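This report concerns only the one structure given below.
Missing here: one protein chain of the complex. Every other protein chain is in place.
Up next is chain A:
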């Protein structure tokens, strides 16, 4: 069957659509051909797939071929079965007949003959030639067609349709299409079944000696091809997948050695997308295909179907997997393949896949996930291609130009060298090339990194190329190799090309064997190759391998290499950026940046490096960052990007200290300091959060009262390697309740130099608003540069893992309490003190959880109060449990302190007292002497002059102001009222009037203070008009004294007086008697009034209290009597005139000369609202001076209001009240009735 392979190939290539045979019975084809072919391709066909499920296929390509056509006639029957896929899938029988008899006799038997072949799927198209206008013909045609239908249609299947030549209707075409599709479907099903059975039969023979893969392949591919022709691409793809699987199993099965392939010219170029690249007959060997070609062929077929299925993403994914796995296969076969065949094949395969899939990919119609997936695979393909390209470039000597980055090292240093059977030897006459390579190696200079950073370059080779190449030269013994390198040095070529400073040049030469070019042009057989020679040999061998001349162009010069390198790297990076694999993309950006840097395109290099650094920095990959950040810094330095450069230097400093040597770190710092002190064009605030971090104390937060300043100490860690001098350092606090940093920066007064590690900095905090505060930011200035740090460190040493935490600390460092009472000052005594005497006033000064240290108490005595500044102020501890032992004499208390009680005397200056230190935290009593001044003379109360005493009179105000706090910033103000009073309240009354004119005057002393009063003497200085009886001086008997009056109690003293001759009346009225009381007081100052403070040491304790007592002479003999006479009528009415009558009678002759006149002035006093006086209100009446003479005064009045009202009063203005006796004696009321009802306006009935 393998013989059919060529034929199969030919048939397959010539057959691209299914065939529908046309059996033209009535020579009608030419008439209908055009309209029939217009129906192709079949717009919509419902076919069954391999699993017998209906599948709708669109635009099914098909071709009408007449059965008489040579293409169908020339086939042999056995060919028909073998290549059944190309046989017609349906047969259309075209007939026409206008006569029923003709149909019966001629056409029907012929048709029966045609359709008797069961193998064929057929249907009859009856073509009616009758014109629509010709009814006869039309009827006949219908009858014939009806007969045709009855003869050839069955119940199960209709096989006839009628085509009107003069205008077929739309229904016909639907009918035609459906019948044709039915036929195709049935044929397809039958053939699929046939092939399946054949394949199954062959598969059963799989492990028998007669098994032949070629036969299996032809059947399998026939089936696949049939599916492909019928647009059942999924099924076709499945067949190819199965074929690939089967091939893999058979090719991997142990057996005889098979050729791998890949040795033909052009095989180095992958043909993953061109199934027809090689004829299958060329690659078959002993009924099995060569693996190299066949696997590519299968993949190409799969890719073709996938593209037809619009699945370029799958092509790319399968392609990448195929390339990787096939590369491994190539590696196994490397012995028999040309030098670097594998690398070249991978490169071309990747590029082909990239190109093809990109051209087929329509990014607009795919889901975002699929697009990302596609880009990722494209990136992978580019990346794989890039690695292989780098490997080739390295082999031919461009290794010195390849960046020794982690990505390149990871790719190349773990990628094994090519393993040819023998390493290519140096061709003859290649000395010039060797010289050139030699020169390239020697001229390659390792780039001096900024800050003199020295790092051992990362390897780009899995093992020393020198060793590998020479080892693989079959004719060399390994022993000679030892001359070439130091076996102890594991470094590769890179180490050689970039000698470390401590290696001598000679050593370097010897190791690389890259000494000055010698005149040698050919290699002695036993001499190992030098590196340059290895490169030359590799290049020559590669040229032999590569069949595409364009391929080598990219390796022909350094420029071309770099161009290609850039193209591949960019391709990979761009695609990775569009995929999920951002890190891959960014890392490759770093490679692009390195190339830009090399070509002094610093601007673009910096941009790419920034991306790389940002990625590493964000995720904390410091080792990788340390590798690339110096490059960015160098770009920025060259570009004069001071801000960027500075930031980079700070970042370098903030990296883990182990990543750089201390010298390097010092270099970073000196750059920072240099820039900070230089004139920067655009000075920007520098963020040193990673470098200078700070934390509050681990202790509880500093608590301040509202308005208090404080001192906050903050631990600041400096990650600078050396001391750093700061121009200033400030701290911002932010309120934990609000987001804004609404506070001014708090400057630190000290700390100009930060030492490496921990520094404790103190900040003076001015008074803040109440609330709790967390550390906000640390700002400061280095040179002319302001910096800012948000780096909060944990409370630990620098070298812990948790050194840096950018999370805002939640623990407050400062709490400012809401305003509250910090101190309370209350008067110690509430009872009254002695007026006009020096008295102690006690103040209880109670600090409320707040120190009053250095506090100053201002005492401002108000009006009527005087502080005795000559006296010392006494301050003593106060406590409820401390029993006061202070006696009446405060001076007795000493300043000696006991455990429980302490007393101190302090001076008062300008009304200020300084609170002693010991009293700053305890409740104290402050005693200070004051004197309330009252110039008025106290007056006693008597029935004649009842005295109303107001408590306000004795009130005195003291304004207190206590300044305290650290900076006396806290102020407490209070005004307290102190009550002063006289020691006694005195009231007098005449208790009895004796017949002899003696009056018993009782003086009642009422103690007004909460102290015991001891009256030692009392005497009464009487006013004129009174005198003491006998010869006494107005003192009670002496044995009465001392008279002790307990608090709030009373004592009465009787004085016996009598009236004396009257003096001047006015004087009599004005003068007061004076009661003098000599007394002593024994009271406690903590209770109330007490013994006055002695101003001088010899001050007597006796006190004298004087009080004025007004005595009134009794009215004993009035000289005039005024009597109110009864009214003439019974009742008074409003509006009625009434006569008021008074009788004035002279009782005796007046002694007073002024009263001797015979005329008396009278005056009627009436309330004008109640009374209207008709007539004169006042006047003179004559009254004889003789005793008993009388006169009556009548005044007519009209009452104005009803009710009980006071009647008008008659007064005698010129006569003193004492000389008038009234009847009735006091005021009285009269009843006034309302006016009588008036009927004037009443209408008679």
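Just so it is clear, a contact is a pair of C-beta atoms (placed from the backbone, for glycine too) under 8 Å apart; a residue touches a chain by one contact, two chains touch by 3 or more; residues count from 1.
Assume contacts and distances are computed from a predicted model.
For the chain of the complex excluded from view, the name given in UniProt is "Trafficking protein particle complex subunit 2-like protein" [choices: "Tubulin delta chain", "RBR-type E3 ubiquitin transferase", "Trafficking protein particle complex subunit 2-like protein" or "Putative exosome complex component RRP41"].
Although one chain is not drawn, the whole complex shows that of A:324, A:432 or A:1095 it is A:324 that touches it.
Considering the full assembly, A:458 is the residue among A:270, A:458, A:629 or A:986 that touches the omitted chain.
For the chain missing from the display, the contacting residue among A:623, A:703 or A:849 is A:623, taking the whole complex into account.
Within the set A:91, A:409, A:970 or A:1170, the residue that contacts the chain not displayed is A:409. Among A:587, A:731 or A:1197, the one in contact with the hidden chain is A:587. Hidden from this view is one chain, which touches chain A at 324, 327-328, 369, 373, 376, 384, 406-407, 409-411, 413-416, 456, 458-459, 490-491, 580-584, 587, 616, 619-621, 623-624, 627.
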